[in-house]
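Beneath this line is the structure, given in structure tokens, with notes to follow.
Of the protein chains in this complex, all but one are displayed in their positions.
After this line comes chain A, so read on.
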Amino acid sequence: MAARSESAGIGVAAKVGGVLLFAIGLFLFLPTVLLVTVAMLPTAVALVVDRSASRTGWLCVGGLNFAALAPSLFSLWFETHTLEHATAIIGNVFTLMMIYGAAAFGWLLYMTTPEIIGAFMQMTSTRRITTLKSHQKRLVDEWGPEVAREDGE
């Protein structure tokens, strides 16, 4: 009983600690949080709308989304980590277009890759079947149609 109340106490403390850290982080890294929050919006949308079995759509969108964000984010971190700089980046239409464009490309990739893979796999098995059938035909030519009987006679 005592152990249970102890672990519950730890959980609440962790959550409180987490919220405190986020608050401190928000206060300390506000420009970063602002930039990431705005720039990574397509990834958040992808996470919500993806209903596929593998649920990897957010990863596909997020990867390219983040790749396009990385130069701006590093510029924020390594040059001036200020709210003005963050809003300047967000306010730059070309930067934002590139970040959202990359996310859109990620979604496009997510939509088209299965089709390409499917077509490839289809092509491979058809070819194999053709090869096997050709081998069977050679056997029939050499041994006659009797070779194709499957009843053991």
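FYI, a residue touches a chain if its C-beta (ideal position, glycine included) is under 8 Å from a C-beta of that chain, and two chains touch if they have at least 3 such contacts; residues count from 1.
Everything below uses one rule, namely that contacts and distances are computed from a predicted model.
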item	value
Per UniProt, the name of the complex member that is left out, chosen from "NH(3)-dependent NAD(+) synthetase", "ABC transporter permease", "Protein kinase domain-containing protein" or "ABC-type transport system substrate-binding protein"	"Protein kinase domain-containing protein"
Option from A:A14, A:V49, A:M97 or A:I129 whose C-beta touches the chain left out	A:I129
Residue of A:L34, A:L59, A:A88 or A:A104 in touch with the missing chain, whole complex considered	A:L59
Touch residues of chain A, complete complex, unshown partner	52-54, 56-57, 59-64, 66-68, 70-71, 74, 78, 106, 109-110, 112-122, 125, 128-129, 132-133, 135-136, 139-144, 146-150
